[in-house]
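Before we start, here is the structure in question, set down as structure tokens.
Only a single protein chain was left out; the remaining protein chains are all shown in position.
Letters A, B and C name the chains as they come in the text, with residue numbers starting at 1 for each one.
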Amino acid sequence: MKKVLAIITAIGVGLAVVIAYFLRPLLDPMLELLLQWGIILGSVAALVGIINLLITHWHKIRQKKEHFVFSFVVLLSFALSFMGGIVLGPQDETYIRWLAALQVPIEVSLMALLALTLTYAGFQFFRMRGWTPLSLAFGISALLFLILDIGFFQALELPFVNQIIEFLEHLPLAGGRGILIGISLGALLTGLRVLFGVERHYGE
Amino acid sequence: MTRLAALIMIGAAVVLLAFFWLLKRKNPYAGLRTLAPFKPLEKARLQAIEDGSRMVIMLGNSLLSQEVSISGMGGMPILKKLADQAVLGDHAPIAMSGEGSLACLSQMILAGAYRDGLAPELFSNDQSQFAGASPFAYLAACLAEGFDDNNSALVLAGHFRPEMVLLADLAGREGLFCLADSDAPGAQALFYASTMHTLIGEEFYAGGANLRIHPLQAASLRTQDVLRILIAVTLIVGVALKLMGII
Amino acid sequence: MQLGLASALNALKAEDDKVSGSLFPEAEKDLPDLLRDLHEENSSYVRAVESSSVSQSSVVDEGSGQKVEQPAESKAGEDIPEWLKKVRQRVGDEGDAYGDLVKKVSARDSSLEEDVDKELRGQFEDWIGRLRSDAQQEAARDGFEPLDEEGLQGEIPAWLRHLRESKGVLPNLPEGMDRWSTSDAGEKLPDWLGDTGEESQAATGKLKAEGMPNGTGITQQIRLRGSGELQEQQPLAEQEHKTNLVTESEDLGAQAADLSLELDDITRQMQVSHASLGGATGGLSSQAVEEGFWEERTEHPMLRVARSQRSRAELLKALVAAEGKPAEKQAAQRRRKTWLFRLLLALLLLTAVIFPFLSISSQTPQTGTLPLEAQALMDSINALESGSPVLIVTDYQAGFSAEMEQVAGLLIRHLAQKQVQMVLLSTYPEGVWLAERLLDVSLTDDAFSQVREQAVNLGFLPGGRIGLLSYAINAQTSFAEGVWESSNLESVNHVNDFSMVLILADTLDSARSWLEQTGPSLIDTPMLMVSSTQEAAMMMPYLDSGQLAGMLSGLRNAGLYEAALGDTVMASTIWSAYQAGLLVMAALFLVGFVIGLETNARTNQEEERKK
Partner (left out) sequence: MSMVDLIIGIISFALTVMVFSYIIGDNFFFRLAVYLLVGVSAGYVAALLLTSVIIPKLIQPLFIGAMETRLLALIPLVLSAMLLAMLIPRFVRIGSIPMAYLVGVVAALTIGGVTMGTIIPQMVATVNRFAPAALLDGEGQPWLKIVDAVLVLIGTITSLLYFYFGTRKKSKGENKQPQLIEGLGKIGQVFIGITLGALFAGIYSAALVALISRIAEIWVFFGNFFRL
């Protein structure tokens, strides 16, 4: 019974929003109400996810699973960060300062780690991918754009060289447009399957 | 004009979808290209059951925070296929989501798998985790979970930001099987360079048909093929008319 | 595990039926009694479990760790098939796999100690005797020389011997010998099989004398031998057997080893009985011959073991032996192989990037021409009037704050020079405090202090794309009550009322969402972008289609923009380190390309050689 109700909800709400989307601004009030409820449910789902995160780490501690010590770190840092946000407010200067002091170094370092690990990917690329039109184009293009980004040729300030560089820098546009249209077609059909009531992972 | 053109495209897609669904009811999956990475994925799945190791399925984030994205749901067919082994293997697969709504959806799929396996009491919420509240926190939690010694495979299926390629690097370091399947072009570029089993462009949306989840998934691929040919023809005709100054 | 043992016994029984069908005369088709007893025992055990009227089974609740009474019939139980109910019942009864193993073994021991009596001992000896007498009658009918009392001695027909020799099954007869005798054969047997015949009888005799329950003879002996104690100790009679067995039965590892030896011994019993008749029968099943019946063996050369038999026995032995031992991860070996090389490459890049910090400190402006899209962005900002509202969207993660503050900081300063009214918001939770940080880092000069105070941070726009469309429809209801009213934005009621929308994005996701959901609502308000280098290539289609009016991305273009503004020039150490890092990656690609050429050539040669 719950499954049928869920399918009807998805199809009904989906059709209502699509119709209102294309008839804008005619049905804007109804569209806005449906969107506001969607925003609330999206945020509640995020909170349910965060509570699930805390319960998972609490189970790890209680069952003394491997690395359960770090679950203490998660719960403790969550408590401090959450209480700070509630008491001082998410936009308080002191709160933001300490939040940035912890979050910025770790996230920027993870991003820096990406550079260090891509060195191995760059080195073993041709050995792994072999020789196909795709891999050759990929390798040569990556090499070309790395060298262009160094700025050596631009510094020569030769008009003809600049025009070639500008032409080369616009080359990714064609492939990018093809990929974008392809991905959009896939997303369009997936959305239609939801409105057909076929893509119903919510009803498992 | 854009709105009219969009409506025409959506109408064409709906008609073609229904047409191919009815046309190919008997054998919906015949005549479709099979994607290479799904065979090793099946092998890795059976291997995980055989040697009692664990598969970790990462469903990525949504396009933006606090929403469920269509591309995030693109990874669900793979989770559904791997969830069926939840009842068979020694270690149930772990689904890690970077978005609250994806965590709820994956929980339903895993719970459904145990219910289909007539063992609902064996399902616990820990198998479907909400790993992190921000993309980098999600990446960090997945890296920590990826180091677990019970793992034998990391399956990335969903919407990923480029920095998630650290997980493919971790799979390479730890000698794990890794399937990287995303709809984000940036992530596709890095996955293509760092792991063997990856999909490019819109192949991400062909997972459902390859795993034979529902006949309408196969009809979708056929509809996409016809639409791409219509787009190509429209571009050529449009260019011709533009050169002639008609439009 | 319980299922595993039952199925293993069934497999052995099926195998035995197949082989015995061809070797034993029709009348003797049924199993040797010992094997049948073991089989009945096992099925009686299964029947005992089924019939048990236990309506409740207790399952350890993984979450709470205590036993939880579970209804034996789960709600969905009415339509569950019978066989599956038994499977779930058994899983529920015995908890985890090891508990099941211990229960099975101890159940067998106790049933053997209570039930087996003198009659089984007699049956066993009758069985051996009947097998031998039948073999002799068979041999007499087929014209072979009857086997003598000890069994294995006998004239092997010439054709059989040549066939075996050609298959390398029988080692060439030493000089002067034309047939095998038990003692020679015995030498080839592994120690523990070699003495099966005589020693087991002697041991059994001793057991009887010591008053041990007869039934334990064979099994007890095997268990002790299995645990490696029989060889070192004094003869069994002097042992205090009750205590050893009790301590042993608690050690799960030893139990697994005992079981494997017990099954192994049954397999040996069957093989020995086959072998003793082997010489006498010519009627081998065609399948056995086909499977290379006389393939390489380590056991008694006279043994006739089909390859499928052998592989099943070894698989069974390996499976049982592997229980309880952590599987050696092949990944661990693969990990060591690439780990060091990845570390060296990372250190190489780290060194290349640190080096400019040690040597360079001067500041030289960037040279080159600003790309068209960056020029369009500069022109748009230059066209703004003082006090006009500009919406700045800080949709990037803290991980990109380094790059974005470097590149976007330029535009914030440029906008501040134009004295515009800045309105900030973000669809990412982190974007809220990153916006504050961006203003603090960029507007450090006193000249910008007034612009800094007037800047309004609307905070978090929740809901992702749902929130974007809602914002495009009605900007005020998208934010918490009072946020909009307190931000003195009288002139702005709709997103179209902004003079410019500037999106600071680290990936294509945020840009696409704004372009798809809010873009169609913007009539004459230009949408511009500051993008991380990360996905700037995917922004080009939107620039080309005019959906984006201008874009600035990358450290180099920021340097050129800065030079064009006449602003303070970016430190050259950062720029030199950036160039060094790019050179390292370019070099790695080239080296990889050359190595790829070489490995590709080698693989082509190998393929040609194979063809």
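Heads up, the rule we're going with is that a residue touches a chain if its C-beta (ideal position, glycine included) is under 8 Å from a C-beta of that chain, and two chains touch if they have at least 3 such contacts.
Note that the structure is a prediction, hence the values are computed from the model and not measured.
Within the whole complex, touches from the chain that is not shown fall on A, B, C. Residue B:G132 is the one among B:P28, B:P77, B:G132 or B:G207 that touches the chain not shown.
Looking at subunit A, the residues touching the absent chain are 2-3, 5-7, 9-18, 21-22, 33-48, 50-55, 67, 70-71, 73-86, 89-90, 97, 99, 101-118, 122, 132-146, 149, 163, 167, 170-182, 184-185, 187-188, 190-192, 194-195, 199-204.
Residue positions on subunit C in contact with the hidden chain: 335, 339, 342-343, 346, 349-350, 353-354, 357, 399-400, 402-403, 406, 429-430, 432, 459-460, 462, 465-466, 469, 479-481, 506, 512-513, 515-517, 519-520, 532-538, 541-542, 544-547, 554-555, 571, 573-574, 577-578, 581-582, 585, in rising order.
Even with one chain removed from view, subunit B keeps its contact list with that chain: residues 2-3, 5-6, 9-10, 31-34, 65-70, 73, 101, 104-105, 107-108, 111, 123-125, 131-134, 136-137, 140-141, 143-144, 147, 162-163, 173, 185-186, 188-190, 192-193, 200-203, 206, 209, 221-222, 224-225, 228-229, 231-232, 234-236, 238-239, 242-243, 245, 247.
Keep this in mind: only the chains that are shown with their structure count from here on.
Subunit B and subunit C have Cα centroids separated by 20 Å.
The set of subunit A residues touching two or more other chains comprises 38-39, 42-43, 59, 107, 110-111, 117-118, 120, 122, 125, 142, 176, 179-180.
For subunit B, residues touching at least two other chains, in rising order: 65-67, 124, 133, 136, 162-163, 169, 172, 185.
Across the complex, subunit C is touched by residues 2, 51-53, 62-67, 69, 115, 118-121, 124, 133-136, 149, 152, 159, 161-163, 169, 172-176, 184-186 of subunit B. On the subunit A side of its complex with subunit C, the touching residues are 21, 24-25, 28, 31-32, 35-36, 38-39, 42-43, 59, 62-63, 90-91, 93, 96, 99-100, 103-104, 107-108, 110-111, 115-120, 122-127, 130-131, 139, 142-143, 146-147, 149-151, 154-155, 157, 162, 166, 169-170, 172-173, 176-177, 179-180. Those residues of subunit A that touch subunit B in the shared complex are 22, 38-39, 42-50, 52-53, 55-56, 59-60, 66-67, 70, 106-107, 110-111, 113-114, 117-118, 120-122, 125, 128-129, 134, 138, 142, 176, 178-183, 185-194, 196, 198-199, 201-204.
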